[in-house]
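Worksheet: the structure to be examined is printed underneath.
Just one protein chain is left out here, and the rest sit where they should.
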Amino acid sequence: MTSSRTVKLKRVTVVAEAVVEEKLLKELLVAGASGYTVTKTEGRGSRGVRASDWEGRNVKVETIVRPEVAEKILALLADKYFKHFAVIAYVDEVEVVRGEKYS
Amino acid sequence: MTSSRTVKLKRVTVVAEAVVEEKLLKELLVAGASGYTVTKTEGRGSRGVRASDWEGRNVKVETIVRPEVAEKILALLADKYFKHFAVIAYVDEVEVVRGEKYS
Amino acid sequence: MTSSRTVKLKRVTVVAEAVVEEKLLKELLVAGASGYTVTKTEGRGSRGVRASDWEGRNVKVETIVRPEVAEKILALLADKYFKHFAVIAYVDEVEVVRGEKYS
Amino acid sequence: MDAIIANFLSPIILSFFLGVAATVVRSDLRFPEPLYQGLAMYLLLAIGMKGGVSLVSYPVSELVWPLLGALLLSAAIPLWVYPFLQKAFKFSKADAAAMGAHYGSVSIVTFLAALSFLEMVGVEAEGYLPAVVAIMEVPGIIVALFLIKKSSARNNGELWSVFTRVLSSKSVFLLLGGILIGALSGPEGFAKVEGFFVDPFQGILCLFLLEMGMVASRRFGDIRRVGWALVAFGLLAPIVNAFWGILLGMLCGMSLGGATVLGVLASSASYIAAPATVRLALPEANPGYYLTASLAITFPFNLALGIPLYHMMASWFY
Amino acid sequence: MDAIIANFLSPIILSFFLGVAATVVRSDLRFPEPLYQGLAMYLLLAIGMKGGVSLVSYPVSELVWPLLGALLLSAAIPLWVYPFLQKAFKFSKADAAAMGAHYGSVSIVTFLAALSFLEMVGVEAEGYLPAVVAIMEVPGIIVALFLIKKSSARNNGELWSVFTRVLSSKSVFLLLGGILIGALSGPEGFAKVEGFFVDPFQGILCLFLLEMGMVASRRFGDIRRVGWALVAFGLLAPIVNAFWGILLGMLCGMSLGGATVLGVLASSASYIAAPATVRLALPEANPGYYLTASLAITFPFNLALGIPLYHMMASWFY
Partner (left out) sequence: MDAIIANFLSPIILSFFLGVAATVVRSDLRFPEPLYQGLAMYLLLAIGMKGGVSLVSYPVSELVWPLLGALLLSAAIPLWVYPFLQKAFKFSKADAAAMGAHYGSVSIVTFLAALSFLEMVGVEAEGYLPAVVAIMEVPGIIVALFLIKKSSARNNGELWSVFTRVLSSKSVFLLLGGILIGALSGPEGFAKVEGFFVDPFQGILCLFLLEMGMVASRRFGDIRRVGWALVAFGLLAPIVNAFWGILLGMLCGMSLGGATVLGVLASSASYIAAPATVRLALPEANPGYYLTASLAITFPFNLALGIPLYHMMASWFY
């Protein structure tokens, strides 16, 4: 519906306890993300364990990536994060302006 | 497009004046949400009435739920919030990893 | 899937260096947006230039608009923002309750 | 007259006007919310502690009447505000009750400005006054909600839950908590923390008033919209309430300073405890009325003119 | 007994209980996170600077034994905690190591409360103690992770990266940085900033303890879930560790006050440096155990009863 200048890409959203932020962001770049946007949030889920308030509440990380990279990120999360950390992740599709920035 | 491990669920986003936060979060859980993520925001809309800066600006609440629960939440908002409070709400679809967490 | 009370609209998300916030928000309203929600974020992208920490980190602006307005906003961004400022933008579709609020 | 000018030129009042100026010249100055909340917490705890230390030095007999009087006074204010606004100004029940709740409760910053003013003009005031403030925060709100409940479908359970909610709300909680800490730790205990809770107090109050000036002036635009009736009420109701407060202070055996402060408290309208409570308990009431009246009309009026005026009124009685 | 009551009625302990009360009465009081972080930064820098100024006034010969002793002490604690929890209470290796890391490290707020207590009862303590705190923050964590590494697939590189990470973590960094600034700028330099880093210190500590009370009490509900074994450990381990700390302090030639503080440090469990490190290095350990034990059991116990108790214990030796 929006004009042809846009490109369809995946947005991967990860909400995680703050303690993993640094590690996670590094690994996102390694997995092929060209950037990310981080927001401080609070939340409640099934687990509710967080390391320390001194480390901050939760972070929400959003990264716009190509589908292959999205797959890689999900695999990474399943591999290293889901078991022991308070983390949720989901993916949706967005129409991005200047799609060449994201690869 | 993403792999078969993901499940399609609804993301309900509610942006509301901060004064309703506590009440709203409680009622989301009652309506069947398994969790939520809350972000502090500021905003502008048609109404612009907020109780007090001491209570904080706006909150954005995102909750990943099954479609039936999304329906219930919208009904709840229509019933108790839309008339008197500064609240907007919208729904979209996301592909969630570990879908079993959300029911 | 959600009930007939909802209307499909576009959500335009803009992540930008904080210095442009005031100007951008004004121009969104001029372009026809009926409101917006602003969140403070941090991030990393290709550019990484920001005017000053005293002005704050990044802002994420989300605005729910009709498709024509979304087009207008993207044109505006291309015209005045993309070249010199650290800005990304993307669009997706959301089902909005009380759609009449957004025009 | 001199007192009014001196009041105008005190750093805290000037800070308030600087905040107003920030809005007028459209400065990009913004108070980060955590800072604002931190300052408010500080002021409440500090004033509570100081009051608590002083409180225990008074014999109970000297406290009973002022505290009881203050309780009744704040409960009584909605009793005239609620019917008056409905009859004289055709306010809806919800709007009238909301106004009653706000004017029945008190403004802590106005209280602090009054203490500063009295210090400046060299008038002493009772040290237990923070306890009076704590007592006057809640009753007006409850009475106002009770009045409207009688005439609508609200039930008692809801009223009770509002009562516990407002009692545990941060402003009341911190003020009462501060009083308790002050009373229990006593002068020696308090001496250890005076370097934080006393010495920088006036300066921190300046910073807070800077923000209050910005908040209040952002609502100035609404004044035109709400109509002359509300403006008149926002200027006259404080004077009426101050009169009763001063009279009662005298009857309860308070000093000139104490009666002045009781007048100031009666005249002041809440913009912290009351709005948060009323917004949830009476969502159909229009914040455009009660916030504009308490924050953009009564608060600046009291700050700049009301306090010296009530002090003058009190001087007539004494 | 008198000391315990006096301790209870000091503003900082009362502030802690006020924070607990906020949770109990479900107040909507919340500490904005930036405020909490700002207060923590302040306390660490301030205590570091004061310690640094004092440190340089001691001959090295007087420092060697206490600092070395403190290092060994904190390294030794995990050596008994780790096997003990596995054998006596059937803890998993990861959970036992995590507990060892927490009890091997120290709680800075408990340290500050101990200094306040000693000041109240009129007992002097060595001025270099902040350096002792800095030295005791890290070794216990490293030793605990080393113990579990021996029995699992972790490699040395990971242990080294944990070491550098915890050494540069904000709490250790600010404490060491403060010590350095204090030591380099000396008494005259420090005099210029005492109006900020000394005068309001006790009051700011109150504010921080208010938040600690809220944080700790939010975990009280978990106590039931973790079982009596952890509760018993959280109450007895501190006493055991305090005993060794006091004894060692005496052997290292410290004063009564210094030995008491060393006992307090040994007994205290970290809830800042350790949790952040352990959560990443031992993600399979359950924070429900180590955070509840250190924050909701040992910390309040030490604050309210432990400190006077250890002081009494130390008095027997001296």
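Side notes on the structure shown:
A, B, C, D and E label the chains in the order they appear, each numbered from 1.
Keep in mind that, in the parts below, contacts are C-beta pairs under 8 Å (C-beta built on N, C-alpha and C of every residue); 3 or more make two chains touch, one makes a residue touch a chain.
On a predicted model such as this, the values are computed, not experimentally measured, just so you know.
Taking the full assembly into account, the omitted chain touches C, D, E. Residue in contact with the omitted chain (choice from E:129, E:181 or E:314): E:181. For the chain left out of this panel, the touching residue among D:56, D:123 or D:204 is D:204. Considering the complete assembly, chain D touches the hidden chain via residues 9-11, 14-15, 18, 21-22, 25-30, 32-35, 116, 198-204, 206-207, 210.
Seen across the whole complex, the unshown chain contacts chain C at 17, 19-20, 23, 40, 49-57, 83-85. Not every partner is drawn; the one left out touches chain E at residues 32-35, 37-38, 41-42, 45, 49, 167-170, 173-174, 177, 180-181, 184-186, 189-190, 192-197, 199-200.
The criterion applied here is as follows: only the chains that are shown with their structure count from here on.
For the pair chain B and chain E, chains touching both partners: A, D. The minimal number of chain-to-chain contact steps leading from chain C to chain E is 2. Comparing mean CA positions across the assembly, the chain most remote from chain A is D.
In terms of the distance between Cα centroids, chain C is separated most widely from E.
Two copies of one chain, chain D and chain E, form a contact in which under half of the residue numbers belong to both partners.
Simply put, chain A must spin 120° to overlay its Cα atoms on chain B, rounded in steps of 5. Averaged C-alpha coordinates give centres for chain D and chain E that are 41 Å from one another. Contact of a single residue of chain D with at least two other chains is seen at positions 33, 37. In chain B, the residues that touch at least two other chains are 39-40, 92-93. Across the assembly, chains come into contact as A-B, A-C, A-E, B-C, B-D, D-E.
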